[in-house]
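The complex appears here minus one protein chain, its other protein chains still in place.
Letters A and B name the chains as they come in the text, with residue numbers starting at 1 for each one.
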Amino acid sequence: MAPTLKNYLQDGSTLRSWFLSTDHKRIAILYLLSITFFFMIGGTVVGLIRLELLSPAGDVVSSDTYNRLFTIHGVIMVWFFLIPSIPVTLGNFLLPLMLGAKDLAFPRLNLLSWYLFIGGGIFTLVAVVVGGVDTGWTFYTPYSSTFANSAVITVAAGVFITGFSTIATSINFIVTTHTMRARGLTWFRLPIFVWSLYATSIIMVLATPVLAITLVLLAVERGLQIGIFDPSLGGDPLLFQHLFWFYSHPAVYIMILPGMGVVTEVIPCFARRPIFGYKPIAYSSIAIAILGFLVWGHHMFVAGESIYAMLMFSFLSYAVAIPSGIKIFNWTVTLYKGRIYMKTPMIYALGFLGLFTIGGLTGLFVAALAVDIHVHDTYFVVAHFHYIMVGGMVSALMGGLHFWWPKMTGRLYPEFLGQVSAWTMFLGFNLTFFPQFLLGYLGMPRRYHTYPAEFQVLNVMSSLGASILAVGYILPFFYLVWSLRWGKKAARNPWRATGLEWEYADSPPIKTNFESPPIVHGPAYDYDPQKEVNFD
Amino acid sequence: MTERPAYSPGLAHHFETHAQQHRAATLGIWLFLGSEIMLFGGMFMGYTIYRILYATAFEQIAAHTHFWFGTINTALLLTSSLTMAMAVHHARAQNYQKSGRWLVPTAVLGVAFLALKVVEWYLEYRENLVPILGWNFDAHGVAQGPARLFMGFYFVMTGLHAIHLSIGVCLVVGLMVLLRRDKIARENPSKVEIIGLYWHLVDIIWIFAYPIFYLVSA
Partner (left out) sequence: MWDFPLFPEQASTAARHVDQVYFALIALSIFFIFSIGGAALYFMTHYHFRRDADRRNVPKSNWKLEVIFIGSAVVVSTFFFFWGAYKYLKISQATDDALELFVLGKQWMWKVQYPEGQREINRLHIPVNQPIMLRLTSQDVIHSFYVPAFRVKQDVVPGRYTTLWFEATKTGTFKLECAEYCGTDHSRMLGEVVVMSAPDFARWLANRPVQSTMVAQGERIFARAGCSGCHTAASAVHAPDLQGLFGRRVALSTGETLVADASYIRDSILLPKKHVVAGYAPIMPSFEGQLSEQEIFALLEFIKFEPALNDAANASPNTEKNDANK
């Protein structure tokens, strides 16, 4: 009998074998550690913010410090956590496996992307250390270009460098999906997670360069006073907003599409039936990617755009809601005639369904011109995007991590603690962010260090919720690490899931993923709800 | 199932065939070029908006760019694309010696472009046409704001282009070294093609930049 091959975790234990590895699985782990690190920094910062907001007066930190706190919270969470999150961890790990390939198309580029990510992160952390940046993560001019007294160019440089990491990853994903699919793996047999990574990558490769040029112009404006955004020199501060949002709106779809992909893998597995409406879901991911490029002006309804622009952007913003709506309907119908098992990944996926629905519905509020005038730049918008990003995206990340944990580590996480954390997170999340909808409509603006006294009770509720939410995130960190050493060993396919990564690769996989290239014979999600399942 | 050769020079371990590897490399570079177009596209859009808003001022200040520098540079860069295309042609036919020889004028023309560009920028500095750091800016009677905007876009875009061209020159020189040392596998001319595509992109960006900065005023 042939000797068993070492798995990718065992294959080399020196620092060099990890930090110079071109194995997509090891790079995924490096990324996982990195984004966890950034998430903790971003989360600690928000702890301070919610602590400050317990009382109306600004008594915990000074205004200047507070302004730096919310700015760095946004910068880190957007660029160093949310945008990379699922693609660089689960995407990097799973894409070759799901396609039946040995690695991504450009393994060395993949490693370079991690170093670019870390490089950008270091710049940004240096900026924090030397005094921080206080422009808001949106860097609006002329405040950021002329008036701010903080490390704007350093942070812009950090984000710029990290942008190349994103572009590199996206090129890798698109090329791998086109050229390295296994025999028999046609486009419409792909797992939806692959479709969602593909759509995400299209947005990444086309939108991120616009951010790059925007940051270059900001740095040139701030450093050389060239006058492109300075009205006293003939420039236009609104040009910055157009350039910035042209990237940053598609960016939010970069953040959510991979999460939708994860949910589309988890629900069929724990409902033991095929996804309902495979093609509509696949096409809707592409539709979101395309339409997402056409709505940036909805961030500027109050900024002074023409009425024609406002009407067009409002209309298109409603249009982009429709493909998301299709996904929600289809996920719900996927539960029909299924055999439902409420394991931890399923709890997170269903939590995503609920929270993303609420977040998406509040998108209809802000897309309505009359309503947006009132709620723009208030906590209503803050609640809206946190429902989607945290309620949706982070739930999906947690669900995905738990689902593929046995594949990645060869260990099972403790199921009871998994369920406790998921519910804790769900409850804490709603207590944190639902009051913010009310605060926003009442008229509490964003980025307020001090606030009128009548807003205090709702703010206290929100801060209380945040502390519960924090528990929901800290628990998994501990038991997942615990499971690496003491968790039950996982079989190849503990969830009896479909997909090449489950059926043909070990848990954890060998370095080259498969002993021989797999061949695909039928559609994805070949589950039968009439069969009972015994999970490990 | 195709038997994957146990060892094939120039075939990376994760690809099954050379054809697959070549397809991947080509698609990869095209995607990268797409991202570069979006990078410069942002600036072209910004320029276009101001061109429409300040039509007269832009026409007037554009008369102060150095037409002959721009035109000669365009000719140099177009020629370098031709020599690059010859290099790619020979690489495809696996005549790596000839390919390497065509890379030499490509790099030389690129360097010549950069040299002229630096001289041109110096002239503009002497003529007080650089709108930075509060330096004296001579708008030659044109409205200050729009004149500064035009020159601002000119410097940022030609500067960004020059950075890209410099990277291109380094890549071409690196390629020459690889070819000299016979480090390009016979079955894998991709490297030459990829760098060729990048070079052509840098050229095309210039083709769009040239008229908007040099041919605006009648």
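Observations
In this text, a residue touches a chain if its C-beta (ideal position, glycine included) is under 8 Å from a C-beta of that chain, and two chains touch if they have at least 3 such contacts.
Because the structure is a prediction, the values reported are computed rather than measured.
Touching the missing chain, out of A:Y318, A:W423 or A:Y479, is residue A:Y318.
The residue from A:L20, A:I122, A:L364 or A:I519 that touches the chain not shown here is A:L364.
Looking at A:F80, A:F173, A:F276 or A:Y348, the residue that reaches the missing chain in the full complex is A:F276. Against the chain not displayed here, chain A makes contact via residues 58, 63-64, 67, 134-136, 140, 142-143, 146-148, 231-232, 234, 236-238, 271-280, 302-304, 307, 310-311, 314-315, 318-319, 321-322, 325-326, 328-330, 332-333, 335-342, 350, 353-354, 357-358, 361-362, 364-365, 367-371, 373-374, 376-378, 438, 441-443, 445-452, 454-458, 529-530, 532-533. Residue-level contact of chain B with the missing chain is found at 54-57, 141-146.
Going forward, only the chains that are shown with their structure count from here on.
In this assembly, the C-alpha centroid of chain A lies 34 Å from the C-alpha centroid of chain B. By the touch criterion given at the top, residues 96, 101-107, 167, 170-172, 174-176, 178-180, 183, 205-210, 212-214, 216-217, 220, 224-228, 233-235, 239, 243, 246, 512, 517, 519 of chain A touch chain B in their complex.
Taken together, the chain B residues at the contact with chain A in this complex read 1, 12-16, 20, 23-24, 27-28, 31-32, 34-36, 38-43, 46, 49, 131-134, 143-149, 152-153, 155-156, 160.
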